[in-house]
Every structure is written in C-alpha cells, then in structure tokens.
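Note that one protein chain of the assembly has been removed; the remaining protein chains are unaltered in position.
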Amino acid sequence: MKSHVWRPLYVVIAIVIGILLFRAFYVPSDFGAQERGYTFGYHRLSNEQEWKDYPAKYKGNDYCNECHDDKIEELESAHHATIPCENCHGAAFDHPDNPEKLAIDRSRELCIRCHSELIMPSSDRNDIPGIDPAEHNKGEECSECHNPHNPSLEDM
Amino acid sequence: MVEQVAQMIVHGEAWTVKDLFVLPNEYVYWSIQIVMYPYMTGLVAGAFVLSSLYHVFGVEKLKAIARYALVFSFALLPVAMMPLMLHLSQPFRGINVLMTPHFTSAISAFGIVFMTYACIVAVEIWFVYRKFIVESIHRLGKIQSRNFLEKILLPLYKVISLGSMDISDKALQADHKAVKIMAGIGIPVACFLHGYAGFIFGSVKANALWMTPLMPVIFICSAVVSGIALCIVSYYIFMEMRKWAAKRGKSWLLPDAMAHGNATMRVEELRSVQEHEVKISSKYLIIFMTLAITLEMLDMIFRGYTAVKSWDALRMVIYEHDFMKIFVYQYGIGNFLPFLMLLWPGLTTRRAVIASVLVLFGVFMMRWNVVIGGQAFSLTFAGFMEYQLPIIPHNFETFKEGLGGMLAVIVTPFIIFYFLNMIFPAFMSDDELH
Partner (left out) sequence: MKRRNFLKSTAVFVAGASVSVSALDFIDPKEILAANPELRWGFLVDTHKCVGCGFCVKACKIENDIPFEANVTRTWVERYVIKKDGDVVMDCPKGARDGYTTKLID
C-alpha cells in the first residue's frame, strides 16, 4: 500500500534512528553495569583513569611518613596514635610543593571536638579524658601545656 | 579556588525555613518549578483529551473547541519540559537523562514517554491540517510578491506537507480515519504521560505523602480537569479578543490573519460559537471533576483509616500546617465552589469561565500541596520545613525558582500558541479547513 498516510511514520522512524545514532556516539559504550542487569551503577571501567587522575586532598599518614618519620614515631608511641596527622595539620594537597607549609590548627576548638566532656554512655567518647572548656584554663591554647604528639602531662 | 567555592549558593537555602529537628542536607529542593511540571503536563494531557472527545467519540458539539484544544495542547507540550530545565542547576546535563533511558529510575523514562506523546500529537495535527497545508501551498505559490511572513510560510508548509499533495476525496477520507486512530492512541498515551508524572511522585518510597499507588490516577483525573478548564478559559479569552478585534476592524493583529489574511468573522457568529463551546465543555468538566474529587477524598480517607506509622507527621501537615492550603484553597475554593457554580441552573458563559478559573486554581493548589506539602516534614519525622516562594529575585536562582520562573512558564505556551496559530490556524471555521 503506497499512501501518503504512512509518511509521518517514516519521519518518526527517521527521528528515532537519528536519536539512536546520536546516542551511540554520545553515551560511552560501557555505560551501565552490564553484568548486574539493566541497571546503571556509578562504576564505569572506561573512566577509572579519570578518577585516578583526580587529585586527592587528604593523603594519609603513610604519605607524611615519607619525610616526617620521626614525628610519626613519636605520635605512634603515645595516646594520640589513632589521630591522623591531617586532622590538625590540615589536608596535605601537594605539600611540600603546594602549599609549602601547612597551616597547623592549634585552636582550642580543635581539641575540644574530642576533649570537651560529654555524657555519652553508649559511646567511646566517655573513655576520652574530658574537660569543661568553659572552666579549664579559659582563653589559653591547649598546646601551651600539652604536647599534641604526646599529650599525657606525666610524660612531659 | 576555595573562596570561589565558598560563595556557591546552596540550592534550596534561599527559600526554606526549618523548624525543629531537620537533617542538615534537607531543604525544600523541589520548588515551584516542580509544582509547575505536573501542572503543565496535566494541562497538555487534559487539552488533548478534550480534543479527543470530538475526534474519537464524535461529540459533534465540541468540534470548534476540539481543534483549538489540539493545537493548544501542542503549544503546551514544550512547556511541559521547561520547568524541569529551569529547575536543574546544571541544565546541560538534562540531556543525559534522555540519552540513557532505563527502567530502574522513573525519571529516566521521561524521554521515551514525552517523545512518544509529542510524535502522536504532531502526527494528528498533520492529518487534521493536511488539506489546509496543501491549499496554502497552492495559494501562497500563486502570490507574486510575497511579504515577509509568506516568504517564511511557503517553504515551511512545503516541508511540513512531506510532499504529499493529494487532496482527493479518497485521500481526505484516509486522513480522517488516521486522525481518529491517532486520537484513539493518543488518549492512553496522554494519560500515560501524566500518569507517569504521578508515578514519579507515587513511587518515592521515602516520602509518606506521595507513596501511594493511587497517585497516577489522581494525577490523571485532575489533569483532565485542569486541561479542560484551561481550554475553556483560554478559549473564552481568545474569542473575546477576536470579538474585540472584529468589532474594531483590527483583525490584522491576529496571527492567522497575519499569515492567511482571512480572519474576518462576524461578531455574532463568534459569540454564538463561544457560548456554545464553553457551555458544552463545562458539562464534561463536571464529569471529570466528580471523578477527581472522589479519588482525592478516597485517598485522604484511606490514609486516615489505615493510619500507618507516618500518619502522625502527615496529620500534622494536613490538619495544622497546611490546613488553609488544603481545605480552604484546594477543596473549598478550587473544588466545591466551582462545582456548585457549574451545577447551579441557568449556567451563563461568564459563570462557566469563572468556575473554570477557580478549578485551575484548585488544581494548581493540589499540585502545590502534593509537591511542597510532601516536603513539609523532615525525613526524621521530627521537624518541618516551609517553602517561601521567592517573589523578588535577587539572583538567577531565586528568579527561576520563584515567581518570575513561574510566570515565564505560564506565559510561554501562549507565545508559542500565537506563532503556532500562523501555521495551524486553530480558530478557522470548517469551510476554511476541511
């Protein structure tokens, strides 16, 4: 049957083909999580490199250890062993190139994140030595008396 | 770089007021544009259903408004997508959702649903206007010195006609049949397009107010209601304009007159058509309204009766926070008042139109209460959030997600319709078209 009635259908088919062609070129071929059915996950093989190249800001203690092994050693033999360097020294970024010096956070606010005494029976917070920041040597930096790498006063 | 990032606006912070315990990341993210989205798709679907009443079920009395509704539905179509684009903070990524459709995320089907519907409406319009297009090609082709508009229109028509110039009786009959079939397929697809908007909400498990399988059906019914109401109101307004233009001999302002030079209708004729169409349509409006109200009531009663865990928070929202919006604006002014107005004997055109305006308002409030109301309570069920529509924009974000963006969405279909009217005149009488 050759009739004008089918012409719009051809147009629609042409549009669909056009979209599919565009899609073939626009969507990466390994998009989606093929082995887990018709679902799209976050992980895509072909952009792994993209993510690997994405610079991480926090580098971790091992990175610090490459140069500051003496400090790490000191830290690991004391109470603050579990605290990562970057919690107080700030994220490493590209240190020592950029920034050359990390800004150390010595503020009271930093210390009382853990050492302000709270009543938390269901949390290990209760086992951490705590003070009342409003009473305990107000206005002074904690590091004036306590060595952050080895905070116990007896050892000083 | 860090400073630059710090200046970034938090999407939602500008218009959210938090109360009690609300999680730090919770804002009323889905703002006015997401209210507009189901509202606009609803209008599209509703207008299409109205036009199908004539094309499929042969309700002869709706002939004039049916053609208008069809073209208007086509004009509304691109606007159904506009709120979504305006809502996205990264509008250029919107294409990703269209290009990677799959069935594990409701919104990913948008492209398919939307395109299917768009094709059907376009094809139906093509069949309805084919004779007119061919005749226009002949007419415009004969003109020696074409003006600017005619210069554009002639090649446009040639493309649209797809090269089929056959307007013998047999061919026209085939057209007629095709229109009927397309309109027939179109109804379920239109309902699907809108039921789909309801589905997106209804399938959000985390949101107690939306999570109901009734949602798509409720949406469809109120969609048809609002679509018919909008057609009545806008048809009335357009006819008023045409009467005004006809009286003062300013018909050249009208788009179809601009393009085709023959919109000279007599005022009395226009008035009788207008009155007739408005009244008949309002009859259908009542039928669908009854359905819509029943369903909404059913949903409410069902929630109250089953009283699942989230009902405590829901009840707070429904009966206290949003009492005015739900019971006074939506049900009172938006449903029962127009219902009575339409049922009261001696219906006049003006009363039908005012009732339709109220219906439009009511359906808008229903969308508002669903979308904004659904986000009124925090996921903790221990706090509330309030949305404050940004009226005076102080940056682009508050413009597009505020009153400005809303008005832009409302105005756009009318602008599109004006120009679409030059190509497909929606108001021409039958002798001028087939």
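Should a chain be cited, it is by its letter among A and B, assigned in written order, with residues numbered from 1 in that chain.
In this section, a residue touches a chain if its C-beta (ideal position, glycine included) is under 8 Å from a C-beta of that chain, and two chains touch if they have at least 3 such contacts.
Small disclaimer: the values here were computed from a predicted structure and weren't measured.
For the omitted chain, the shown partners it touches in the full complex are A, B.
Considering the full assembly, A:Ala56 is the residue among A:Ala56, A:Ile104 or A:Cys145 that touches the omitted chain. Interface note: of A:Ala78, A:Leu102 or A:Ile128, the residue touching the hidden chain in the full complex is A:Ile128.
Among A:Leu20, A:Ala103 or A:Ile119, only A:Ile119 touches the chain that is left out of the view.
Residues of chain B that touch the chain left out of view are 2, 5-10, 13, 21, 23-25, 380, 382. Listed by residue number, the positions of chain A touching the unshown chain are 56-58, 81-82, 86-87, 91, 109, 112-114, 116, 118-120, 122-125, 128, 133.
Just so we're on the same page, only the chains that are shown with their structure count from here on.
Look at where the CA atoms of chain A average out and do the same for chain B: the two points lie 45 Å apart. Interface residues of chain A facing chain B in the complex, by the touch rule stated above, are 3-5, 7-9, 11-12, 15, 19, 22-23, 26-27, 31-32, 38-40. Remark: chain B residues 95, 99-100, 102-105, 115, 119, 122-123, 126-127, 130, 162-164, 166, 171, 174-175, 178 touch chain A in the complex.
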